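The other protein chains are all here in position, but one chain of the complex has been omitted.
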């Protein structure tokens, strides 16, 4: 069934048993929303020099967005920023591939569990779910480094 | 040719040789515009008791609107108001008939030259041209009688 | 097995009018389209009229003396007559064509922002809406409140998905200039008690705006019976094309209130220094209107009328009653909104245990079942009921009990998948 390509066991596992969920101390906090479906995430990053000490998060959303945050936590915590950025970029590339990238060994080495999201990239409506926490992480990291928010200007009514 | 039913000789005559054109003294003046084509008329009414002493006008527009004002002047000046209103209503009925009324002798007696406009009623875009001066007359008469404008509220930008 | 319910339409015949209902999805699965509250499908009768319009009569309206322009104008203005009759408007000139219900509602909010007394909304006045509004009937009023300094107030909701009018006299007060509310909720399905609200609004001299986007497609709509001042709805949900909406407004208001968009068609005369405006409805229709779309909406109105709005309402009532009953058999399913079919439209929202609606929708889709998931442009309702989102099945004149059964089976499959 085509669905199985989206809902890989790895993803369902992360969804049911999320890693590192909950908000802990951080150097910066962001709140991101997926306007097309209402998924939300609050995410904090704690750095120690170039090392990611912690990524903690709280949010609501579908299995894809929840699992993606869990995978992110597992992958990035403990990494140094350069490596984390490479992982984030590789994940972004995979998710924007519209199902056209078949992850090879090299990609699998970088992304580990996150390669399971390859199937999601075929479902445009769900790609944003998978990317939500990753965009939040990128934004929070920029803020923690004092680079200001990369978030586009959004005004409150 | 179908055109001839609109451009009756009577109409073309009135167009080329308009009756009573020009602005003279009046008890009330109105300015009407046909927003769908830009035809304009300024029209004054002078009453003496119940009698229409004069209808004078100035404007720009097509043969139909010009001829119609000329016919109006010819028909209404000297009439008493009751009769003029009956003529106006009969003309309105004819113009709104979409070509379905074939003027009979009775109508011809009331409308005289104005029956020539029967053919115009088949052309929706031109009906308003034919009615422009008649609506202006109705409005000016109401004003002259102190009944206020029947013009719909129009605001200036 | 064919399920027979009293009041059903002959859906076998009706479904033949809708080409898309033959669509197969996901390797040959029959399409089961239960997303009608988002948009309806279009019958052949409407598509044919659209084609004929573009192939035979296409021209810009008004101002033209040539045949095509006269035909297009007659068709466009004829559509206005049809819509006026459909909603029992006292005058055709009270029917304004917009691009969608959202524009209609924004039009009213903007007229009031720029109006003279007694209509003007300013910092001393109040605007009233409800917690079950579609975002299109919230944000325009938030913007108006923010820009005029007026206070925005709203009616809350009861636990069973109805308007809480218990404090109506505190919500609608002498300061209230306008009360805007939805006739049928697109998320809860609730049909709201118009009379009580209108009565109170009239007491304090407030204008009443009714968002009939989910009513016009599904039940007889009589703007005179409603006693509202403005009624908004949208063509694409009622078998019409995209890109066309309607605002009905009472004539004297349309005369008194200022225009919104400026441009061609809405003027009487223009000079560089100042302009005067055409009478309504043209005053509110700046630019080339959605001509073919209005004509298409006219055809949709003809189609719906030929079937009969009473009959459509009866059909949907039967389907909704059946759907509510069957859905309640699904374990862990909680209906958000009234759980009876009384005073209720044909949109049924629900949650399914803690399976996120996105996941519910995805697995249903795989079976050919199209539902909508999310907050349905009514996020305050989700906040009110403490849920992130819902899954919504919504029915129309071509929906069948068999499709309800398929949905129920589909949901069982969802439960197994995430079980």
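Residue numbering begins at 1 within each chain, and the chains themselves are lettered A, B and C in the order written.
One rule holds in what follows: a contact is a pair of C-beta atoms (placed from the backbone, for glycine too) under 8 Å apart; a residue touches a chain by one contact, two chains touch by 3 or more.
All figures in this text were calculated on a predicted structure; none of them were measured in a lab.
Judged over the whole assembly, touch between the missing chain and the shown ones holds for A, B, C. Listed residues C:11, C:106, C:190 or C:214: the one in touch with the omitted chain is C:106. Taking the complete complex into account, C:138 is the one of C:112, C:138, C:347 or C:414 that touches the chain left out. From the options C:80, C:177, C:250 or C:358, the residue with contact to the chain not on display is C:358. In the complete assembly, the contact with the undisplayed chain comes from C:244, out of C:8, C:244 or C:341.
The chain that is not drawn here is touched, among residues C:65, C:85, C:196 or C:225, by C:65. Across the interface with the omitted chain, chain C contributes residues 19-20, 23, 25-26, 31, 33, 35, 38-39, 41-42, 47, 50-51, 54-56, 58-60, 63-69, 99-103, 105-106, 109, 114, 131, 134-140, 142-143, 147, 152, 154, 234, 236, 241-245, 259, 261-267, 269-272, 274-275, 286-293, 358, 361-362, 364-365, 369-374, 377, 379-380, 383. Mapped onto chain A, the footprint of the missing chain covers residues 33, 35-38, 40, 123-126, 152-157. Touching the omitted chain from chain B are residues 1-3, 6-7, 12, 36-40, 60-64, 66, 123, 126, 129, 157.
We take it that only the chains that are shown with their structure count from here on.
Inter-chain spacing, taken between the CA centroids of chain A and chain C, is 37 Å. Spacing of chain B relative to chain C, judged by their CA centroids, is 44 angstrom. Remark: chain A and chain B have CA centroids separated by 75 Å (rounded to whole angstrom).
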